[in-house]
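Only one protein chain is missing from this complex, and each of the others stays in its spot.
Now for subunit A:
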Amino acid sequence: MGDREEELHVLAVDDSVIERKSLERMLKKSDYKVTTAENGLRALEHLGLVEDAKQTTLEANDMKINLIITDYCMPGMTGYELLKKIKESPSLKKIPVVIMSSENIPTRIKKCLEDGAEEFMLKPLQQSDVLRLRNHVTETLVFKH
């Protein structure tokens, strides 16, 4: 049971099935546990936070998501909007959020970082980017016990 505590659980959000599959494989290869979501709404459901802001803290704790990585450009809820919803939630705001985008737009990057994203990564992601994600999680692990 002891070793399991170190396994980090990442929620990966992207509307492209190809990019979800690649990301999932990269995360698993770096020994993360992975849950994928195809859009912001599904992501919030996994996090136990449904649209009308009703929280089920029990569900959120069961999922024990240590980090969220999300695409910026998604139909419906963008990655930025998802970031805002997470940071506005008392139960979820401590979870680090990383945003990915294929577009290098400085104003976009600045806005995401200012509003709570840990990092902004340019797509396509590489294995080395995924390995670096671990750096954003250590702080929250310290708080858990």
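Going forward, a contact is a pair of C-beta atoms (placed from the backbone, for glycine too) under 8 Å apart; a residue touches a chain by one contact, two chains touch by 3 or more; residues count from 1.
Keep this in mind: contacts and distances are computed from a predicted model.
**Student:** Given the choices "V-type proton ATPase subunit G", "Replication factor A protein 3", "RNA polymerase II holoenzyme cyclin-like subunit" or "Histidine-containing phosphotransfer protein", state the protein name listed in UniProt for the chain not shown.
**Tutor:** The chain we cannot see is recorded in UniProt as "Histidine-containing phosphotransfer protein".
**Student:** Which of these, A:Val10, A:Met26, A:Met77 or A:Leu92, touches the one chain of the complex that we don't see?
**Tutor:** A:Met26
**Student:** What residue numbers in subunit A mark contact with the hidden partner chain?
**Tutor:** 16-19, 21-22, 25-26, 29, 73, 102, 123-124, 126-127
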